[in-house]
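Here the structure comes first, spelled out in structure tokens, and everything after it is commentary.
A single protein chain has been omitted; all remaining protein chains appear in their positions.
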Amino acid sequence: MAETIEKNVTENAASEKVLKVSNLSISFGGLKAVDDLSFSIDRGQIYGLIGPNGAGKTTVFNCITQFYKPDEGSILFTAKDGRTHELTRLPAHKVIRLGLVRTFQNTEIIRELSVLDNLLLGAHSQFTSGVVSDMFRMPWARRQEKAMRAQALEVLEYIGLQRLAEESAAAQPYGVLKLIEFGRTLLCNPSLIILDEPAAGLNESETQTLMALIRGVSRDYHCSALVVEHDMRLVMGICDRICAISFGRMLAEGVTSYIQQHPAVQDAYLGKEEA
Amino acid sequence: MAAFFQNIVGGIETGSMYALAAMGLVLIYQTAKLNNFSQGTLGMFNAFFCTSLFRAGVPLLVAILLALVFALILGALIDTVVISGIKNISALGRQMITLGLIMVFQGLAPMLYGTNPFSFSKMISASALDLWGVKVLPNSFLIIGLTCALMLGLYFFLERSNWGLAVRVTAANPMTAKLMGVPIRRVTMGAWGVATALGCLSALMVAPITNINVSMMENIHLNSFIASVLGGFQTFYGPVIGAFIIGVANNLIGYYISSKWSLAILYAFILLFIVIRPNGLFGKKTINKV
Partner (left out) sequence: MDVFQKHVLRNKYLQYLLVGALFLIPVIFPGFSTSFLTLMGGVVYLAIAGTGYNVLLGYSGQISLGHAAFMGLSAYVSAYLTGEMGLPFGLSFLFAVLAPFLVGLLLGAIAVRLQGFYLAIATLGFGEILRLIFIEMDWFTGGFSGSQAKYPMIFGARLTKEQTYIGMVVLMVLLMMLVYHLVNSHTGRALIAMKNSQHAAQAMGISIFKYKLVAFAISSLFAGISGVCYVHFIRYSDPTVWTAMLSLNLIAQVVVGGNGTIGGPIIGALVIRGLPDLLKSTPIIGEIAGIPVLLSGVLMIVVLMFYSKGLIFIPAGIRLALRKHILRREREKGKGA
């Protein structure tokens, strides 16, 4: 057991890191939500972040995507062009341009728009036409819109929703909304997708579809994924490595099989005798 | 120095009228979560009602009391029939209904009472008292005193009584309030009633200066909105304090800097202040949860 872990560590060190979080801390009104957390994700890796309710998982996400500004620590992100950026220096809306994109726990789908338009929203950072050329529908703006539309349709086909393209997003069931939100992340040419409880509220077969999709993107879109999830089967089924946290602190970090058997993780989930 | 105090007393007097109207606005905003754009117009309409009673031979005091009761009922009725009673409407849609109310009552007033303005005498017509060089009309004392008494009364009602608690709970979170058994429909109805009565009182106070006409409340209505934002809409007392600040500051700027530009200068300052403190003087910052 120990040997395999050792081996994995060296392998990781050799491969390229896409995200490197070090000594991340943030507190809200004196309460430390995240406390000195460090972990890193390799390119192409599916990484899981687990922990009991209120452990600070979503807060970690919000820090990485710059919705919250961490009190301390650094978050280094290496884009596809090989350049490394310190995310904490960027406003929230600029993060996606580097290829880092997220979903939300309760799905943030724009109900007023069609399914296809919701996907196109994910491509927003790829558009270069300005407001005036949009208003006058200049040839280059039209060309770009057409190309993006084709790409969005491709993604819809990939996630198996092409027949819903022109339907209103408001009319879709929750499982479909989750898929739309997942598909939306694929349109920004991502290198890391952050998924906040992607399987929450999904039934068994929907979860299976989602697992296959997440596994597939690292292969088909050459990107990594960071997953927060309560569904242990999903986490254990798709993640290459896992970081377990509790009360904002790291409990354990390592390959999936190692975390599965880690006593501290089991304690945090099942509760100690005296707790 | 006397001029300074003269301006302050005058400012408190106009501030009182703003304060009554602002209190009405914030009562409705807090409980029903909407801006009542029709408050001024309703005040105007009720002032017309009051004078028509007075002209028909009802003693002034009785006419005023009847008008206040009428306003109370009118407000409650409006809430039941066109505001809270309807479903499937956006918050914006509800506010636009109050805009429709403006049109309705601006149409009703000339229909029922004619197009000529009504004059309205001061409640106390005695001449000004001289207090260390500051001339104060007894009527001004009445206005200021009545406003302060009402504000204190409302404060204790909101802070101490059971119904006050219901109002505050509804203001904090209507959904939770409903689940906890607070009759929020009755709370918003009461808020509308009281707010409309406050608007009516404010209109009657300004009536001796402007006469009673369709546009008599424009100035008060506008300033009560700005006062509410200056003071901060999340509290009940903020808008009242904001109203007094606007009344006094407008007078002082008008006297010492420029009477022509006093309002413009004052609004510019308030705008700047709001940009720096987006929740007003007393409002708390709301945390956006992702």
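To keep things simple, chains are lettered A and B as they appear, and every chain counts its residues starting from 1.
By our rule, contacts are C-beta pairs under 8 Å (C-beta built on N, C-alpha and C of every residue); 3 or more make two chains touch, one makes a residue touch a chain.
None of the values given here were measured: they were computed from a predicted structure.
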{"item": "Contacts of the hidden chain among displayed chains", "value": "A, B"}
{"item": "Option from B:Phe118, B:Phe233 or B:Phe282 whose C-beta touches the chain left out", "value": "B:Phe233"}
{"item": "Sole contact to the chain not displayed, among A:Ser74, A:Thr88, A:Ser129 or A:Thr209", "value": "A:Ser129"}
{"item": "Residue of A:Val21, A:Ile46, A:Leu120 or A:Ala252 in touch with the missing chain, whole complex considered", "value": "A:Leu120"}
{"item": "Residue of B:Met1, B:Ala56 or B:Met111 touching the missing chain in the full complex", "value": "B:Met111"}
{"item": "Residue among A:Asp36, A:Asp71 or A:Glu108 touching the omitted chain", "value": "A:Glu108"}
{"item": "For subunit B, residues in touch with the removed chain", "value": "29, 35, 37, 82, 86, 88-90, 92-94, 96-97, 99-111, 114-115, 218, 222, 225-226, 228-229, 233, 260-261, 263-264, 267-268, 270-271, 274-275, 278-280, 288, 290"}
{"item": "In subunit A, positions touching the absent partner", "value": "65, 67, 91-97, 101-102, 104, 108-113, 117, 120-125, 127, 129, 131, 134-137, 141, 145, 148, 184, 188"}
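Methods note: only the chains that are shown with their structure count from here on.
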{"item": "Where subunit A and subunit B are represented by their mean Cα positions, the distance between them in whole Å", "value": "51"}
